[in-house]
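Taking it in order: structure first as structure tokens, then the write-up.
Heads up, one of the protein chains got dropped from this complex, but the rest are sitting where they should.
So, chain A:
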Amino acid sequence: MPKSSFYDEEFYPSPVRQTWNEFQRNHIALAGLWCLGFFVLLVLLGPWFLPFGPLDQNTDAILLPPAWDANGDVTHLFGTDGIGRDLLTRVVHGCQITFGVSFFLVLLAMLVGCSIGAYAGMSHGLRASIINHLLDAIMAIPTLLIAIIIVAILGTGLMNSMWAITLALIPQFIHHTRDMVRGEYRKEYVTAARLDGASDARIFFHSILPNMIEMLVVKATMALSVAILDISALGFLNLGAQSPSPELGAMLSDALETAYVAPWSISLPGAAIFLMVLSINLVGDGLRTALKNRVNQ
């Protein structure tokens, strides 16, 4: 038997590798990933490189325009707000709060949602039917509305708004996990595992979960963009983070009073939210397309 040529051997990339290759072909999504990476670095390292604190006031430079303006000064790159706080510092700290908080929210919501969803997907009968019907009704209510209602009950504050958004995000994860588990449960490899005597928990963790993880990542990126928009919206409405806190939405509502004389104090924090959400959406879209292409191959 001739020895097979080592160099001609066909190379089969792993599923994750395939997804990554597909993802790389989409240049816009890749740009989004770079942008997201930049924000992650900014959130992790940014505050250490800044000379000012988020609450420090420089009374000599109130309502200073950004550095690129004729009246601007380079010590305050993004200018200052109505009581002389450095806007760049506040935007970086704001990204830290808004992005960091949203990230943990989504993680928590995903954990809880997946556990309930897996249970609902694998159980049958009346209980499952009740969960499903109720979920369908709750899913129809937008997350922000649920969050506003929960904040109305719990009272305002960043902590309460975090709980509110977590609770509001959970139904989506339950819904998607349940559908996915339902779909996979009927497939033959799961039947094979069941015939081998695997318990439900083993089937879930060893057979279904590995197939589900990429879908979950896509859903998590979508939930992340929703969470960022919601938490800043609550901050903006003064229902979430309260005034001196540099949360991006709360900063925007602070800047309302000086909007006419200092339009930059509105446009810059808003642009930070916008860029964050845009990059997350780009990555999410790219991932989803990559996954779909891989499955269709």
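Brief remarks on what is shown
Here is the rule we go by: contacts are C-beta pairs under 8 Å (C-beta built on N, C-alpha and C of every residue); 3 or more make two chains touch, one makes a residue touch a chain; residues count from 1.
Definition applied: contacts and distances are computed from a predicted model.
According to UniProt, the chain absent from the figure is "ABC transporter permease", selected among "Septum site-determining protein MinD", "ABC transporter permease", "Lysyl-tRNA synthetase class 2" or "RNA polymerase sigma-70 factor (ECF subfamily)".
Touching the missing chain, out of A:156, A:211 or A:293, is residue A:156.
Checked against the hidden chain, the listed residues A:58, A:132 or A:211 yield one contact partner: A:132. When the missing chain is restored to the complex, the residue among A:101, A:233 or A:291 that touches it is A:233.
Annotation for chain A: contacts to the undisplayed chain at residues 28, 132-134, 136-137, 139-142, 144-145, 148-149, 151-153, 156, 175, 225, 229, 232-233, 236-239, 249, 252, 256, 259-260, 263, 266-267, 270, 273-274, 277-278, 281-282, 285.
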